[in-house]
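Here the structure is laid out as structure tokens; the discussion comes afterwards.
With one protein chain removed, the remaining protein chains of the complex are shown where they sit.
Let's look at chain A:
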Amino acid sequence: MKQLERGVFVFDSPPSINAFSAVVGKKEGEGPLSSYFDHIFTDTKLGQNTWEQAESRLQTEAVTRTLKKANCAPEDVSLLFAGDLLNQCIGSTYGLRDLGIPLFGLYGACSTMAESLVLASLMTASGAVSRALAVTSSHFCSAERQFRFPLEYGGVRTPTAQWTVTGAGAALVCAEGNGPYVAAVTAGRIRDLGITDVNNMGAAMAPAAADTIKRFLSATKTAPDDYDLILTGDLGFIGSSLLCELLRMEQFQIEPVHNDCGKMIFNRESQDVHAGGSGCGCSASVLCSYILSGLKSRRLHRVLFAATGALMSTTSIQQGESIPGISHAVLLTASKEDIPWNC
């Protein structure tokens, strides 16, 4: 493992994602990626009593399905990196408490899927462990009641607002395997350009994504067209166009290869999601279905996945603070030959 620049690591022996799975709610199951998900829950409460329990159940499902696919028992996994959007990360805690896997709870807001994957890959590539799991979730209803208004309140969403995804994704990172591979990772830096509108998260997070992508491309001496896809987490439509504009100013043309999980998961017009999907379950469920299966089947070869998170709380917003963003990135390749510096 080499650190090319502060926080940018490339792996000599890239860890392999041997199994992955994504479970989602009804609305996500009606979206364009419907056929790629492992399971679609038509009951938004997943048979539980509360929305929080429902979110925990999403994580349990994502992890158990992933372990089953890999033919692994929880005892075979050395470390679990998990996170969600709820206060004190209770989505993860209650969803994973019966598994008995040594756990690191993470809060990276909507960047958590990338953050957990970065840490699981670093631990595996360093030789410290042979198997680590990364899992992340969000639930529309539990997020709404914590961050916004009660579900039945007749408030109007602004055109820049995004829709929190109900879903979870899990990936099993192993020292040995047949891919997809994690070839490099980049830890994000906090970027804050003074956005205070909580209904415009894409705009708040775009500078962080631009910073991480720029740092990654510069450190690895690669260009946007070396990749099939530069995939951001949940910038949505507005954040995506801002990201492309910010990087254009830095002489990086990512537009032809850029897409965003928040743009992909819903049909913008017919599903009434305004600026797109959001929430850490957004990038988690898109990555652990459409993207990783695409790499596995060689439909995709090189994907730079950079999930973005907005690190504010309801308290900081009420106190008038701006919204700091962060973005962690993972370079995923279908085979070891697809790694740009191996060509």
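Note that in this section contacts are C-beta pairs under 8 Å (C-beta built on N, C-alpha and C of every residue); 3 or more make two chains touch, one makes a residue touch a chain; residues count from 1.
Criterion: contacts and distances are computed from a predicted model.
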{"item": "Undisplayed chain, where the name is taken from the UniProt record, one of \"ABC-type polysaccharide transport system, permease component\", \"Stage V sporulation protein AC\", \"Zinc-finger domain-containing protein\" or \"ATP synthase subunit c\"", "value": "\"Stage V sporulation protein AC\""}
{"item": "Option from A:35, A:49 or A:297 whose C-beta touches the chain left out", "value": "A:49"}
{"item": "Of A:47, A:150 or A:256, the one touching the omitted chain in the full complex", "value": "A:150"}
{"item": "Absent-chain contact - pick from A:158, A:253 or A:267", "value": "A:158"}
{"item": "Residue numbers in chain A that touch the chain omitted from display", "value": "49-52, 145, 149-160, 191, 193-195, 200, 203, 207, 210-211, 214, 238, 241-242, 245-246, 249-250, 322"}
